[in-house]
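I'd like to ask you about the structure that follows.
Complex shown without one protein chain; remaining protein chains in place.
In this document, chain identifiers A, B and C correspond to the written order of the chains, with residue numbering beginning at 1 in each.
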Amino acid sequence: MSKKKIKVASPQTGCSACMPNTMQIPLGPQHPALKEPTHFLLEVQGEVVVNATPRIGYVHRGIEKLAETKTYSQNLTLVERVCGICSHVHSVSLANAVETALGIEGFEVPKRAQYIRTIVLELERVHSHILWLGIAAHEIGFDTLFMLSWRDRELTMDILEEISGNRVNYAINEIGGTRRDLSQTQIDRMLKYMDITEERINRYKDICLKEDTIRMRTQGIGILLPSKARELCAVGPTARASNVKVDVRYDDPYSAYDDLRDIFTVVTYDTNDVFSRVVVRIIETIEAVKYIKWLLKNLPEGPVFAKPPRKVPEAHVLSRTEPPRGELIHYLWSNNTDKPYRLKITTPTLANIFSVAEMLRGDYIADTTISLASIDPCFSCEDRMITIVNNDRRKPKIETWSESQLRRYSKEWYANKGWKK
Amino acid sequence: MSKLKDEQEIVNALKSHFGDKILEAEVERVRRIHVKVADPDQLDVITFAKEKWNSWHMIAVSSVDKPDGTFAVVYHYDIRPPHGGQTAITMNLMVDCPDRNNPKITSITKVFIGAQYFEREAHDLMGIVFEGHPDLSRLILPEDFPEGVYPLRKDFLLEIQKAELEKKNK
Amino acid sequence: MVCKQRVEKVSAVWWILTILGILFFPGIGFCITFALIDEWIDRKFYAALQDRIGPLHTGFKGILQPLADFLKLLSNEDIEPEAADKWGMRITAIVALVIPLVALLFIPIIDTTGMISFEGDILLLAFLTTVIAIAIYLAGWFSANRLAMPGTMRAASQLLSYEIPILLTMFVVALRTQSLNLADIVGWQIDHNRPTLFSLPMVIFFGIFLLSTQAELERSPFDIPTAETEIVGGWEVEYSGKKLGFFRLSADLQLLYAAGMATTLFLGGPTGIELWIPSFAETLANTPGYHVWPILYYTTFFLIKSTLIIVILATMRALMARIRIEQFLEFSWKWLIPISLGLVIVTIFWVPWTDQVIWSHWEGLFPNPT
Partner (left out) sequence: MTRPAVIIWEALRNAFKREKATIIYPFEPGIKPEKGLRGAHILYIEKCTGCRACERACPPIAIEMVPSELTKTGKRPVINLGECIFCGLCEEACRYDALFLTDYIELSSFDLGGMIIYEKEPPKKKEPEGDAPKEDES
């Protein structure tokens, strides 16, 4: 061991020159543990990570820009595609923003629609958290838990498919309400399924609390102290697992969460490590099942849709919602037309990715993936814009291609290859 | 308006403490207040809010290409209510960058490290330079993306928008 | 014994039979076939534990799936990185395939002795298992990859630290049976009318052996050197096509070898009924037909016993999360090795005495027909 003092990179920049005795190991963009592309450059000494530099943007699809060209109802389906797992919360967030802007003119959304939205939101939370549990189990090599938890997630997915008509992008929202109503048979079936789900999640809680190897792999790693969590703007379960009491559903209630406040608990846990995040997520799932049952039992009668005016008055609206991963922001500037002037989306992963770089520092390589997975990352951002440098040597230039240009190019390419259309 | 008491109190406190520095301050709606300041004052406002109401949560940083051709940066800041109420109040702190060709603004990272990635994103996509930011390298766009092209500005047109413009001109 | 008769007649027929034996039955052909079926059993049972079906469409209930996977890997493009030591990579792949095949010739499968059997062959087997560890280390080293290096280091430390409990187990059985020959170990179990497993410290050694075997074979939850979600396959990250196919087949053969070893050391090898009815062995030898019935009988019992071991190993695979390398090594050096060393001492001094006591009870259960 050399006597040189190891210079730890400053947290302000998150990057530094290569340190002595280190080896750089890339984590991503393609990695079996990452379900979506991102890149972390890890500097390791032996098995210990001394520095991690994130780089995101591999799935930048330009949704914010594209949203400016579409009408509000089209945008609802567009923002649903920001994320495959928490899709409903995006459309609720945008619908809330638009309805708030319309509220200036006295527009109101029916109560029953709000309840149905909230039910779907919580169902989404249940399936997302169980999905996360499976992924986390897979990261630490516990495939049995992974398979079993995903088997039980299917129940929730079946419910969602039945009430919305699709398994992933539900398209149940509309500006001014929801498209579909819940029938009594559906409500009964959901209550039955929720009982089964609750029983199974309690079982997983048992397993996670009692299983020795899970504790060995999750306790004491990926530590994010409460002070750091506040400083680095961590949100959602990541922050709550660091004993920071922040939950938009409670702090800034939207949809039907106002009525839920009496039975609402903000789940926090104080060990600040990955284990804490596992516990917080599992308990949150149990809570979500509780809220779904309450909402189903207290579902108000009435219409589910009120026809909104086509044009949205000029307003600057900030809509905060709580997806399963953290805090989602839709900041809408409307300009008295049927299209938004500017729609700013901030996803929870962008807020949490800085905390990951902090968590990884000082951990073993074996723990990087579970630390990274512990924030439940979801790298969905923007445009599929491809830069192609053309091969003309005399006039080299960088071209920016849009998606339709690319599609046309690919069709031509296949046609040249002799493929059918 | 007894319902918006907490919000009004925050606005009044800001007004009385900063006086003329606050260009605009008003209660937008329930749990939302709108504040507008000139360039370097946002640091003071945020520090003040941080200390006075024990708030710590920077929600997001938005950047807007305004209809009048200038830019605005909006800091969304979560303020815990003064009387220990249970809901949080969000302050939309807007700062203008009047120069379109050379948009500059003082970075908030001195006060809030956590805002670093939000500001980098705004730099990447809108081209606003945050002075005092530790690392303004590319975050989202690829490294070989042409310099000086910022996709979220209004003069960057998508194909659909170009087609629409052509239709209109005809 | 059957084998000794065979050795006495060194003739052309003997040579032809031996060569056919090495090539087909019970040598390379049989071992590879059975190793692939073993993998199928392993995968099928692992899937069943997870409420899945497992391989299904290739052959009867997917029994040909491992073979199909192997053939598919053989036909894949073989990519070798620029910076890697290409001949090193090729040779380690072949060595990794050959060593378990050689080791399997020592395991008694169709007879109470193996194809090759001499005094002290257990020492050679101990050496061969270590060579596999070194081959894996070199395989990672030659591929010159950043992700392979941590995997290689993990493989080296894990394989070497779990080698010791395995060796201790092998030698404690040798101590118990007063022999360094696998055939004699099986013979001892027949003579004493019981498998080695049924004496007190041996049960614990059986557990230690299975645990260390799981670690040696780098199977979940001890697949730390090749952890896919952590270091992208570890030491085998740069291997593709034929070489990966060889490594996969080698892993299957190692699994079969480990199951065979556990069978031989603890469960009485390929013997069955004669463990309790000693006269059955003579009846078997005197049955009409040239060695056909004994061979079938012994092979069947070997298959049953090794499958049992494989099912136990597959269950072990499904139960736990993968623990970290340093926790795992700590477990080996702080718990497993001291315990086995202590038990070795117990075996040396106390077993002859306890053995009598326990065995007097067993005798009552199974009356000796003679």
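Operating definition for what follows: a contact is a pair of C-beta atoms (placed from the backbone, for glycine too) under 8 Å apart; a residue touches a chain by one contact, two chains touch by 3 or more.
What you see is a predicted model, and the numbers here were worked out from it, not measured in a lab.
Remark: the absent chain touches shown chains A, C in the intact complex. Across C:L23, C:L71, C:L319 or C:I345, the residue that sits in touch with the chain not pictured is C:L319.
Within the whole complex, the absent chain has one touching residue among C:Q50, C:Q65, C:Q189 or C:T271, and that is C:Q50.
The chain that is not drawn here is touched, among residues A:V50, A:L78 or A:A229, by A:L78.
Looking at A:E43, A:E198, A:E211 or A:E327, the residue that reaches the missing chain in the full complex is A:E211. Think of the hidden chain as still there; on subunit A it touches residues 70, 73-75, 77-78, 81, 144-145, 148, 151, 154, 158, 161-166, 169, 171, 179-180, 203, 206-207, 209-213, 215, 411, 414, 419-421. Residues of subunit C in contact with the chain left out of this view: 45, 48-53, 56, 315, 318-320.
Here, only the chains that are shown with their structure count from here on.
The most central chain, judged by C-alpha centres against the centre of all protein C-alpha atoms, is A. On a Cα centroid basis, the chain most remote from subunit A in this structure is C.
Subunit A and subunit C have Cα centroids lying 46 Å from one another.
One inter-chain figure worth recording: subunit B and subunit C are separated by 66 Å, centre to centre, where each centre is the mean of the chain's CA atoms. Centre to centre, using the average C-alpha position, subunit A and subunit B are separated by 23 Å.
Among all residues of subunit C, none touch two or more other chains. Those residues of subunit B that touch subunit A in the complex are listed here as 28-29, 31-32, 34, 56-60, 62-65, 67, 74, 76, 78, 86-88, 90, 92, 109, 112-118, 121, 125, 134-135, 138-142, 144-146, 149, 151-152, 156, 158-161, 164. Residue ranges of subunit A in contact with subunit B, taken from their complex: 10-15, 55-57, 60, 62, 64-66, 68-69, 100, 103, 230-235, 246, 250-253, 261, 316, 318, 320, 327, 329, 331, 333, 335, 341-342, 344, 346, 350-351, 353-354, 381-383, 385, 387, 389, 398, 400, 402, 404-405. For subunit C in complex with subunit A, the residues that touch the partner chain are 49-52, 146-147, 149-150, 220-221, 223-224, 227-233, 318-327.
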